[in-house]
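Below is a structure I'd like to ask you about.
Missing here: one protein chain of the complex. Every other protein chain is in place.
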Amino acid sequence: MTPLAAYLLLSALLFAIGLAGALTRRNAIIVLIGIELMLNGANLNFIAFWRFGPNPEALTGVVFVLFSIGVAAAEAAVGLALILSIYRHYRTTNLEQVDSLKG
Amino acid sequence: MTAPIAIIAVLTLAAAVTAMSLRNLVHCALMFMAALAGVAALYLGLGAQFVGFAQVLIYFGAVAILIVFAILLTRGTEPPREPILSKAWITGIAIAVVVFGVLSAMVLSSKALTREPGPTPQLPVHQLGAQLMTKYVLPLEVIGLLLTAALIGAVVIAMHDEEGG
Partner (left out) sequence: MDQLLVTLKHWLVGLVPSQYAPFFSALLSVGAIAVVFPALFALTTLLERKGLGRIQNRYGPNRVGPYGLLQPIADGLKALTKEDIVPRPADKVVHFLAPLVLVVPVFLALAVVPMGRHMTALDMNAGVLFFFAAGAATELSVFMAGWSSRNKYSLLGAMRAIAQMISYEVPLILASVAAIMAAGSLSTTQIVEAQAGYWGCVPRWFVLTPWGFAGFILFMVAATAESNRSPFDLPEGESELVAGYYTEYTGFKFALFFLGEYLGLFAVSGLGITLFLGGWHAPLPALEWIPSWAWFFAKLLVLIAGFIWIRGTLPRLRIDQLMGLAWKFMLPMALVNIGVAGLWRFMPGGWERWIVCALCVGAAYLLLGGLLSGGKVFAKRVYRYAD
């Protein structure tokens, strides 16, 4: 197995762990953490392809990851604001109890 | 993969699994931070110094702290009495396993990945900055706009309206 394949498997595993957490946990904040883990798995892919790819001097992978980190920060801010406002409304962050469309 | 990198990879995965499976939310957040640190170390191992430091600075300094604040503000510090997994947890795990299976099958069967790795490429900060200001200037502006919008949006959503509207 080449190093690139090893890194890709690692990031796929990280992605799958995040996905499993996001799909199975009840708490909204943990779901958000799972999504962040998935993003990290994807970022690791980009860096691995940049490092082992045919022309690393293009820096595409690195720049993409920088943007992706920025997007993750924005996502966390908005997501947590949503969770806070849901908590204020329902007094819970349990996603299974937040299921009515009518407030 | 060399031995230190492999150890870091295993620790990262272990931290990620614990972050997804612990009862106490604060412990989850702390393990999430450990996983992030592991990913940053992997970036350093791959020669992407700038990205590794940016990852620590932004994820540790901003995202993780935001998550911790949200946990404290939603009174999530005490472990819940009800089960932590949702009713459909088997489906969730199954989907994750299938996704991983498909991805790893693709990776293992790919012929493009058998290329021998070259020497570690350099990542001069100068060049990165120059590229961000020339080739990628439009995405940079869009990210700036997105972050501003997210900032305003987060404040508006989380703002306390006393009237209940």
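All chains are identified by letter, namely A and B, in their written order; residue positions are counted from 1 within each chain.
The definition used in the following text is that a residue touches a chain if its C-beta (ideal position, glycine included) is under 8 Å from a C-beta of that chain, and two chains touch if they have at least 3 such contacts.
The structure displayed is predicted, hence computed values, not measured ones.
Peer 1: Sort by label and list the shown chains the missing chain touches.
Peer 2: B
Peer 1: Which is it among B:Ile5, B:Met20, B:Met33 or B:Ala70 that touches the chain not included here?
Peer 2: B:Met33
Peer 1: Of the residues B:Ala6, B:Leu57 or B:Ala94, which one touches the chain left out of the display?
Peer 2: Final answer for the missing-chain contact: B:Leu57.
Peer 1: In the full complex, which bits of chain B touch the chain not displayed? Write them out.
Peer 2: Interface residues of chain B facing the absent chain: 26-27, 30, 33, 49-50, 53-54, 56-57, 60-62, 64-65, 68-69, 72, 77, 123-126.
Here, only the chains that are shown with their structure count from here on.
Peer 1: So how far apart, in whole Å, are chain A and chain B when each is placed at the average of its C-alpha atoms?
Peer 2: The separation of the two C-alpha centroids amounts to 5 Å.
Peer 1: Please name which positions on chain B make contact with chain A in the complex.
Peer 2: Checking each residue of chain B against chain A gives 1, 9, 12-13, 16-17, 19-21, 25, 28-29, 32, 35-36, 39, 42-43, 46-48, 50-51, 54-55, 58-59, 62-63, 66-67, 69-71, 73-74, 76, 80, 82-89, 91-93, 95-97, 99-100, 103-104, 107-108, 110, 113-118, 120-121, 123, 127-128, 131-132, 136, 139-140, 143, 146-147, 149-151, 153-155, 157-158, 160.
Peer 1: With touch defined as at the start, can you tell me which chain A residues reach chain B in the complex?
Peer 2: 1-10, 12-21, 23-27, 29-30, 32-34, 36-37, 40, 43-44, 47-48, 50-52, 54, 56-57, 59, 62-63, 65-67, 69-78, 80-85, 87-88, 93-96
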